[in-house]
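Have a look at the structure below before the remarks.
For chain A:
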Amino acid sequence: MTDRNNVLEVQAIHTFIGQFHILEGVSVAVPKGSITVLLGRNGAGKTTTLRSIMGLTPPSQGSILLDGQSLVGRRPYTIAQMGVGYVPEHRAIFKELSVRENLVIAQRQRGDLERRTEFIFELFPDLERFYHLPGGNLSGGQQQMLAIARALVPDNRLLLIDEPSEGLAPVIIEHLIAAIRKLAAQATVLLVEQNFRVASLLADRYVIIDDGQSVATGAMQDLRHDEALVHKYLGVA
Partner candidate 1 sequence: MTRTRNTYLLIVGLTAALLVFSFLTSAGDLGSFGTTVLSGLFLGALYFLVASGLSIVFGLMDILNFAQGAYFMIGAYVTFALFHSNMFQGIDANLRFPLGVIVATGVGALFGVILERVLLRPLYARPVFQLVLTFGVAIVFGEALKAIWGTEAYSWNPNTSFGIHQSQFEIFGRQFGTYRLVVIAVGALLIVLIGLLLQRTRIGIIIRAGVEDSEMVSALGINVRAVFTMVFTLGCAVAAFGGAIAAPFLGANLGMGNAFLLPGIAVVVLGGLGSYTGTAIGSFLVGLAVAVVAKFSAEFLNQTVWSSMTPMLLLILILLLRPSGLFGKESR
Partner candidate 2 sequence: MKAVKTQPLWRRTLQSNIGYLAVVFFLVIFPHLVGWMTGDSPFGVNGRPRGQSVFWQSVFIEVFILTILAMSYNLIFGFTGVISFGHALFFGLGGYIMGLALERSGLGAEAALLLGAVIGVVVCGVLGFLMGLVSLRLRGVYFAIFTLAIAEMVAIYIGRWPVTNAEDGFPLANMPELINPTRNRLTYYYLALLLVIITFLFIRRLMNSPTGKVLLAIRENENRAQAIGYNTLTYKLLAIALAGMIAAGAGMLHVILNRKVGPEILSVTYTVDPLLMTIIGGVGTFSGPIIGAAGLHLSERIFNREFVIGTTSVNIGENWSLILGIIFVVVVLVFPQGIVGTWTRWRSRRGTARAPAPTVRAANAGD
């Protein structure tokens, strides 16, 4: 069943939040070195899928394998220590902490940050400028960059990024796209994105989630030409 090329393999997970049956069978495979995007309307279960992988809303059924090791039943911090970086929606950075402290806290070993500082500043020059300012003083786009940078501090094999473009102005989105593409050279990425344009510029592969189930998967290139599928699950009409 398991493909050795897949960094992450999620198979038919079911997740409840309280009594809400949010995920009713979601399967996602993320090939090594790829950017895979989860598509779907609001409330379809994309965020919950990421949170379930991270152990924040543990699934009650199904399996999640990270390079063949099961993640189900592990606590979030162990999952993170196994090499999963998480960038939550709404840019959950620590607003009272300085940019530097936001990055320091993400270190898993001494020296992580020193090794990565250059790379991070190259990706997001703004962070260098505001290195000692509280995170709360940053603009929305800069906060998003900080949230992503935080996931880059330790060596992660997999990055989970939830809606990087949410609420950002187009110029900043361009910048983010460029940054995330650079990232993909170093790690495998699983992304949630509502904006189809952003998704199609970034991703190699897609998984569509609708009503708590994964309903379609394939190469992003093919999806761009499948207008019917796009409109069925993502469109306005």
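The candidates were selected such that all candidates are chains of the complex that A comes from, given by their letters.
Quick note on the criterion: a residue touches a chain if its C-beta (ideal position, glycine included) is under 8 Å from a C-beta of that chain, and two chains touch if they have at least 3 such contacts; residues count from 1.
Keep in mind that this is a model prediction, so the values were computed, not measured.
Q: Out of the numbered options 1 or 2, which touches chain A in the complex?
A: Per the touch definition, chain A is in contact with 1.
Q: Under the definition above, what is the set of chain A residues touching candidate 1 in their complex?
A: Against candidate 1, the touching part of chain A is residues 54, 56, 75-77, 80-81, 86, 88, 92, 94-97, 101-102, 104-108, 150, 154.
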